[in-house]
Structures are given as C-alpha cells and as structure tokens.
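First the structure, which I've put down as structure tokens, then a few questions once you've had a look.
Note that one protein chain is taken out, while the other chains of the complex remain in position.
Then we have subunit A:
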Amino acid sequence: MSFDAAYEALTDHDDDARWAYGTGFADPLAGVDTTVPADVDRADLSAYCLALGDDALIMSHRLQQWVTRAPELEDELALANIALDLLGQARLLLSRAAEVEDAGRDEDVLAYQRDAAEFRNVRLAERTDADFAHLVARLLVFATWRLALLDRLTASGDPVLAAIGAKGVKEVTYHRDYAAQWVVRLGDGTPLSHERMQAAVDAVTPLIGELFRPHPTEVRLAAVAVAVDPSALRPEFDAVWAQVLKAATLRPAADVPDEADSGVSASVAQDGADRGGSSGGPAGAGRTDFAPDGGGRDGVHTAALADILAELQGVARSLPGSEW
C-alpha cells in the first residue's frame, strides 16, 4: 500500500475535515440529554463545569509532558492513560460549560482561545514537577481530592455532572492507586529515594489548602445540591493522605502556610504590606473565603500556567481555524 493510499484509508470513511490542532470530533455530549435543571443558575453551573474541566485539562497536559521522560515504559503507558482519562473528563466538562453558557463557544474555543487569567484550575494542576517523586506526590494529592469530589458529584442535581462523576470515579480510583503505590515504593525504599520522596511531599503540601476552600460559585451551587462543597472533602482527603504517608514511612510536612495565602506565587507580585511577612504563620484563622490574592479558581495563577498554554494553544493561535 502506498503512503497516499494509507492516508486515504485513515480518512475515507469520514468526510469531515479535522482541526489541525484540536479534536474536530463530535461533541462528546452529542445525544446526551443536556437539559439544565430549572432552579439552577446557568452562569454558575457553566463556571463550575469550567473549573472542574480546567483542573482535568491542565493536569492532563502536565502528565503528557512525562511521556518519553518516565523511568520505565510501563510508567509512560500509565501516565499517558491517566492523562487520557483526564482529557476525556475535561472534554465532557468543557462541552457542558459551553453548552450551559449558550454563548456560541464550544470545547475547542474554551481550551484554545482563553488566556491564563480566564482559566479556573487549582494551582496544584499547573505546578511543574522537579522529578518523578514530585509528580507522584502531586498526582496522589490531585487524585485523592478529585476522587472524593467526583464520588459526591454522583448525587448532583445536574444529571450530566452526576453522570460525569459516576464515570470518573471508576477512572480516578486507578489513578490514586497508581500514585499511592509509587509514593510508598519510593518513600519506603532506599535512603536516597526516601529523602527525595520526603522533599516532594514537603513541596506539594503548600498547594493542598487551596483545594478545599469553597469558591462563592461552589457555595451557591452546593446550596441547591448541584455542586460539592470542597471543604466537606477534607476529612476523607486527610485520612487517605495520612494512610499513604504512614505506609511510605514519610512524615507530614511541617505546618506550612498555603501558597495562595502566603503570596509567593510567581505571577502575583504584590508589595506584601498587608501580609505580615513570615511572622504570622497561616493567614486568617477565621478566614471563610479566599486569601486576598485569590487562587486558581479566581484566575490567579503562577507563571507555570502560561508555559502550559503556550504549548497547548500555540498551533491553534498561530493558525486559527486550520483544517487538514
């Protein structure tokens, strides 16, 4: 078979042109009953789907960057499959966000044509990994949090979110097991692997607090039983985190301020006058909402997200509307 014929064989059953850079595929919600429940605020529901979708999209991209860099072929396959699961969740959630928004955007527009400040992912998802230990620590935190979230989302009053949750629970269960088993293997391994795993746990800890701070959108939607209040996930997260660290002979990081509280993010250059420097410990004992500089859910990101978007959106932005 000539190369031309092989190319035709790949494309001849489908006359639809594809985006050069994107999916160009059918909306993943095609044929799904996508009615919005009557008592739900559409702008809130759209924003919530967008945030959960952005978490999955950005985490997926970071995982994809490990392909060709993982310690063994089996781990490349595992990370690629985990990334693919999250990309699938992202496509469903971004499609739902676009459809509920009803402003003529679709999943591709949301993925490829927003600037960093319009992304709503938690900062944990965008963080670069200094080494494989950092990756598995971050993946363990992400998957433990997301599994608890998706599990509760199965009871959402929005049938599409409930279905996405039910499907995602099965997937993320495997993601969490994969990460936890690596944390135990490295933590309870050689002195060197133990030391590096401990450093990774210490490094990821300041990013944990943000995951459980309810955003006003989440509070409003949780009140009508559509969203999950993330603060309710903390006990389950803490139990799993402690279980894994114990099995891995690792110690929890010392009490550290949350990154979003301490104003250390790379892109948020503030004068720090109201921050109390290093003397005050974690800010705001009575805090009920975001720290003054906000977090990823408010579009306040680190420079790492801009790097991801430059890679993720480069072709789409330089060749808008291209097809092949």
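Quick notes
Keep this in mind: contacts are C-beta pairs under 8 Å (C-beta built on N, C-alpha and C of every residue); 3 or more make two chains touch, one makes a residue touch a chain; residues count from 1.
FYI, contacts and distances are computed from a predicted model.
From the set "Tryptophan synthase beta chain", "ABC transporter ATP-binding protein", "Phenylacetate-CoA oxygenase subunit PaaJ" or "4Fe-4S dicluster domain-containing protein", the protein name that UniProt assigns to the chain left out of the figure is "Phenylacetate-CoA oxygenase subunit PaaJ". Only one of the listed residues, A:T128, A:Q181 or A:Q313, touches the absent chain: A:Q181. Considering A:Q65, A:T128 or A:T173, the position touching the chain not shown turns out to be A:T173 (whole complex). For the chain left out of this panel, the touching residue among A:L147, A:L186, A:V228 or A:A316 is A:L147. Panel shows subunit A; residues 13-14, 25-26, 28-32, 74-75, 77-78, 80-82, 84-89, 91-92, 147-148, 151, 159-160, 162-164, 166-171, 173-174, 176-178, 180-181, 184, 236, 239-240, 243-244, 247 of it touch the chain omitted from the view.
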